[in-house]
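Note that this complex is displayed minus one protein chain, with the remaining chains in position.
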């Protein structure tokens, strides 16, 4: 029996520190190897995938661990992205000036709520606090009223659609369908300078690693266990003395903030944020990476998002006319055959080796 | 990172070194259109005519003796993807120029990238104007070559009341802003203005308002498949070319037969129709249909794309160089005997002079030209020569 | 006609289309719990079937009537294929069906593009749908009336199926506990297939109606899919009565909002109102309560 | 009637029931007993077809049904009352019954019959089954299975959660049916006394293996208690 316990013990050990080791490996790859190995353009693309990966890490927490199919993360991605873009737009316009598109499409006056975004500090605050507040209000209402499962998913998706539609309809305020682009500097750094582009990449990669560490910690905390408990038997959690709504709310808010950070970095790296980056299909593509990598695993969502981002670029380069089929097939194959994502395949192969080791030890003891 | 004190973009872009390889006997050109997503409907046709033009030019000896090697990319109807892909084409594939884009959103997304990389983009679609970049050539109409001629046509028909119906995005909104100011100048009353999201089919409520307003004309700036819902509702509620005829700026030969209604008698404003009677157009149609099938119509954006590649060839050959600065220096006055007629590049704003045409749909879903601007209209993207225009008025 | 009645009338016909799009979902989603995002593409299949029928039977007076059963069968068979090929392995994880079917929807859209071309194909009304009658001084086009009648017929058929046949009970039993249903002698495989056939087939009929008002195009499905789901959600899962009311309410509401604001803002407000509504009634208009921790 | 030959069943890679041989001859009734987690439910689920067997064969009336789906086994005369008071919670009590009765020619009469057996259900016909009390649900579950007019009845702890006088009724029903000689029973039960009163053969399952078996009847109580105490 003790052998079994030991196996379980090592497994637990592996789960804990293996996660951190994985994060360290990824950090090594993203922060040291990639900058050395990739061209400016490819590195920029990788940076963009990192933005999605940051959002994906949050989705892993909310969906994989918490069972909330957050199909509307584009909304939070967009809040962060547009907040940052507004700041960048105002920087490009210069002090006292109005962003170019307002003069073109509107009467050249700026809505008052744009004004504070001239401040970088205010913008950074908004990027964190606004999605947190929106998620808290929305989540509070939704979770307290016990809206969940498919209702939650569909509602989220509808929110993403409504958000994108709202953006499209408010041309003078948000640039409408075109979105916001033509930025020149990022907190004073020229965005066209390759050195600064690399710096931007390093920032986003570091943020991704930081988010992974946070989720790693949350997963192994008691909160992480409670979250899984809530996912599996929400009502039962009440009889442990917790309000499951609060537990879900925390995960939802964390996921929202991460999506927002991803969006905020997306704007300067991609050079644009527009409704099509935040709408229903963009939100679904965020989920796709998480599903591919493994929703409930630590690194799965991030790696999956990187892979989907890369796959999108690579496949559409090689098969510009057929790659939608690949995209569709990806969803079908992964969800149908690998519900726990690629993360479930690798450890299974991996686990086959150490387990034999333990068994032998047990025999000799 | 290196911090610039003034955030000057120009200085950085000027320094970007070109990686275009002109040493071989081929030259790479990027074709960037959406072959997936909602816009694939339209953009695929542009891709087709670009490939046709490349084939013809290659058969004719290429550009400066170099064979065109097209690098195709999918913009996926997503502005961010357009931004990424044009970056890839210019800095990774090192193409000499990129051809493509359709929606203004895609063009706006590509603009900073093409400027940053100091590359070239040839954009083939009519658009809302108010833009000029030294790195972009606009071979579709700007507003004074399509919207304003359409208004002139309406004025010539004695139209007194006009209803505006458009998709809810930048082009229709800006177009209508111009229309409203010019209408005031012309003494035409705007009796309604309605927008519907790009992907919406449901126009019934808005059309009811048209029925109520009984306008002399409807100015249609709806884009894409939303037109079908509009046209169906329009006819269902008893409207027709006899009561409140429509003038459209994005219904062309491809779209007209797809409406499911007999749209004979309705109007459209373009710079090219398949029905344009000229040897150059006959040759274009013949080549196009030989390559893609006799049932395939030609249309304005396709023609503008086809023309853009030839204009590029002519400019490069005049400059005797693929270098962006050389091309820009040589571009003024470069012309091409396009299917729509002879077009000439304006070196100042990088648009081209185009003839404004109004066509009326006949029973074959072709357009009979009923009005023409007589001569090519010089492009004026910022409407500087129109004193009724006040960009800051709402 | 005045500003008050017009939206009421146009909203009703919009509601009828929403109802047709949502009816099938009350079966596959409401009853079976499958979140079929490819349902929109089944609508599209119905629309293209109408187009193809008109190509074969050129007399539009006949072909449109012919198209209804044909579209039902075509979309139904697509549904059966989807169920047999994919969904049947996923009944234990209903939320995942959403993602799988997103993939299916992408493939079907691209397939439609490749088969029919990116440009939409036209569908022509029969001459007997040409024209309109006068209701409260408002021209009520025959096509709209046709749509409403079609929706009501489909509704009647479906509720008869659910209410007056034991099949309705079998569907519900199968969803609530597959193993138990199986041990009651119910062939759950057969029930699944038939349910999916009927649910998807209804989308085909919806496609016929949609093709009359907006033609065909490969992205047609994505326009309707989310509103259709919202109708079912707002109506109360699996509650036919609720779905009907929700469809017409949403249709009319959107029409008024469109009248007062703009199409885009109307869409935003409608979605927002549904979210708020679900705060008040989290299980939709009509609810079924169970006890304990279920 | 029902025969399990060398049946092993499990979940994923773990095997829970090992190499079990068990025969229920026509008209006979058999009890399976064992501790919590011994694998009784697992064995029954395999017999019904809800779990695939890893090895072995299952014969129903001499026909190999190892690979057939549960509903086909039910049509061949198998009836199963699962453990845990299972019902279709959103259907009313009546609908739960009709679900099965609908497909029988004399459905109406059958429903009347089982309602006579479980009179407590009469007052609950229009209540949703999900709202019933645990014992009410269990009665419904048994009633519903009886409607399939099984010739081979499999019951998993049928008295769990049922009030004493109804337990006596159930006992009477089972005994009555087996006494007619046209019904075989396979019963899993913790109440040894009850089990041995209604069956004529018993098996004891320990950790998924049959450790002893013998003839039923009240006299066997001691033997079974002893076998299970190991």
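Going by the order they are written in, the chains are A, B, C and D; count residues from 1 in each one.
Throughout what follows, contacts are C-beta pairs under 8 Å (C-beta built on N, C-alpha and C of every residue); 3 or more make two chains touch, one makes a residue touch a chain.
Criterion: contacts and distances are computed from a predicted model.
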Looking at UniProt, which of "Molybdopterin synthase catalytic subunit", "Multisubunit potassium/proton antiporter, PhaE subunit", "NADH-quinone oxidoreductase subunit M" or "Urea ABC transporter ATP-binding protein UrtD" names the chain we cannot see? "Urea ABC transporter ATP-binding protein UrtD"
Which listed residue, D:6, D:134 or D:222, touches the chain dropped from view? D:134
Where the complex has a chain not shown, which of A:122, A:140, A:187 or A:223 is the residue touching it? A:223
For subunit A, the residues touching the chain missing from this view: 1, 4-5, 8, 12, 16, 217-218, 220-223, 225-226, 228-229, 231-233, 236-243
Since one chain isn't shown, list which residues of subunit D touch it in the complete complex. 11, 33-38, 41, 83-85, 120, 124, 131-136, 138-139, 157, 160-169, 171-173, 175-177, 179-180, 190-194, 197-198, 218, 225, 228-229
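Following the convention adopted for this analysis, only the chains that are shown with their structure count from here on.
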Busiest interface, judged by C-beta pairs in contact, is A-B
Taking each chain's centre as the mean of its C-alpha atoms, give the chain farthest from subunit A. D
Measuring centre to centre with CA averages, how many angstrom lie between subunit C and subunit D? 42
Where subunit B touches two or more other chains, by residue: 36, 168, 195, 197
Residues of subunit C that touch at least two other chains are 110, 262, 264, 267
Once the touch criterion is applied, which pairs of chains come out as touching? A-B, A-C, B-C, C-D
Considering the complex alone, what residue numbers of subunit A touch subunit C? 69, 71, 141-142, 145-147, 149-151, 153-155, 157-159, 161-162, 165-166, 168-169, 233, 235-236, 280, 284, 287-288, 291, 322, 324-325, 327-332, 335-336, 339
Subunit B touches which residues of subunit C in the complex? 1, 6-7, 10-11, 13-14, 110, 113, 118-125, 132, 138-139, 141, 143-144, 210-215, 217-220, 222-223, 254-255, 258-259, 262-264, 267
The answer for subunit C against subunit D in the complex is residues 166, 169-170, 172-173, 176-177, 179-189, 288-292, 294
